[in-house]
Structures are given as C-alpha cells and as structure tokens.
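The structure appears right after this line, and notes come after that.
And now, chain A:
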Amino acid sequence: MFNAAAAAVLISMFLALVRAFAGPTVYDRILAVNMFGTKTVLMIAILGFLTDRPDFLDIALVYALINFVGTIAVMKFFKYNHLGLPHEGEDLGDL
Partner candidate 1 sequence: MIVGQLPILQVIVPLLAAPICAILPFRRLTWLIALAASLLALAIALTLLDQVLSDGPISYLLGDWAAPWGIEYRVDPLAAFLLVIVSALGSVIMLFAPTSVAREIADDRIFLFHAMYLLNLAGLLGMVVTGDVFNLFVFLEISSLSSYVMISLGQSRRALTAAFQYLIMGTVGATFYVIGVGMMYMMTGTLNMADLGTRLPAVAETRTIIAAMAFVVVGIGLKLAMVPLHFWLPNAYAYAPTVVSAFLAATATKVAVYVLLRLVFTVFGGPAMVGLPVDQVLLVLGIVAMFGASAVAIFQTDAKRLLAYSSLAQIGYMVLGISFLTATGLTATIIHLFNHALMKGALFLVLGCVFLRVGSVQISQMAGLGRRMPWTMAAFVVGGLSLIGVPLTVGFVSKWYLIQAALEKGWWLVAVLILLSSLLAMIYVWRIIEVAYFRAPGDDVLQIREAPVMMLIPVWILAAGNVYFGINAQQTIGAAQSAAAVLLGSGG
Partner candidate 2 sequence: MMLVRDILSWLLILGGGFFLVAGAIGVLRLPDFFTRQHAAGITDTMGAGLLLVGLMLQGGLTLVTVKLVLIIVFLSFTSPTSTHALAQAALSSGLKPLLGERREDLSSKT
Partner candidate 3 sequence: MTPETALVAAIAVPAAGALLIGLAGKAPNLRETITLATAVTLFAIVVSLVLSWLDGARPDVTLLTMLPGLSLRLTAEPLGLLFALVASSLWIVNSIYSIGYMRGNAERNQTRYYIFFALALASTMGIALGGNLLTLFVCYELLTLSTYPLVTHHGTPEALRAGRTYMGVLLATSIGLLLLGMIWTWQVAGTLTFTPGGIFKDSVYQPLIGILLALYMFGIGKAALMPLHRWLPAAMVAPTPVSALLHAVAVVKAGVFTVVKVIVYIFGVEHLSTVISFDWLSIVAGFTIVAASVVALRQDNLKRRLAYSTVSQLSYVVLAAAILVPLSVAGAALHIAAHAVGKITLFFAAGSIYTAAHKTEISQLDGIGKRMPWTMAAFGIGALSIIGLPPTIGFASKWLILQGAFEARHMLAIGVIIVSTLLNAAYFLPIVHAAFFRPEAADATPHGEAPWPMVLALTATATATVVLFFLPGVPLELAQQLGDIAR
C-alpha cells in the first residue's frame, strides 16, 4: 500500500520535473520545483512509515518550511533581482 503511494508520489515528482525542464517561463519552473518540493515532503513522510522511523516526519516538516521559504525567495529574486527590500511598503515602486 505504501509502495503504491510512494509510486504515485514518484510519478508526480517525475512529471513535475518534466515541467521544470520544459518551462517555458521561469514561473512555470518555480511552480514545478515548488510542487516537486511538496511531493518530497510526502515522500519523506511515506518513507518514515515504510522504514518505521516516525522522526522522519520532523524532517518532512522542516522540508516543507524550506520549500516554502525557498519558493518565496526565488520568486522575489526573479521579480526584484534583490532579496533585501521589504516585500511591501513604499520602496516597491513596481507593485
């Protein structure tokens, strides 16, 4: 059963990778990589069950966090070419 779930996750990961490579826009790629990350979280959780290591769930949680922050950071970088400006307020003229 877990194997089936793992297979499903792997398939969707693979498909996400295809989209990541195919693009065509950078946003498509970010979307795909973000999706890949979420699937990785699931994969880790399943692996935890498979190998009877519940502490993997902590790792999954950490990964989810990193995935989120990473997506925001990359997106911001591509949008403003800068990470340091606040994401809101006056100094963002282009929004």
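Convention: a contact is a pair of C-beta atoms (placed from the backbone, for glycine too) under 8 Å apart; a residue touches a chain by one contact, two chains touch by 3 or more; residues count from 1.
Selection rule: all candidates are chains of the complex that A comes from, given by their letters.
Values in this document were obtained by computation on a predicted structure and should not be read as measured data.
**Q** Mark the candidate that touches any copy of chain A in this complex, from 1, 2 or 3.
**A** 2
**Q** Sort out for me which residues of chain A touch candidate 2 in the complex.
**A** Interface residues on chain A, with respect to candidate 2: 1-2, 4-5, 7-9, 11-13, 15-16, 18-19, 25, 27-28, 30-32, 34-35, 38-39, 41-42, 45-46, 49, 54, 57-58, 60-61, 64-65, 68, 71-72, 75-76, 78-79, 94-95.
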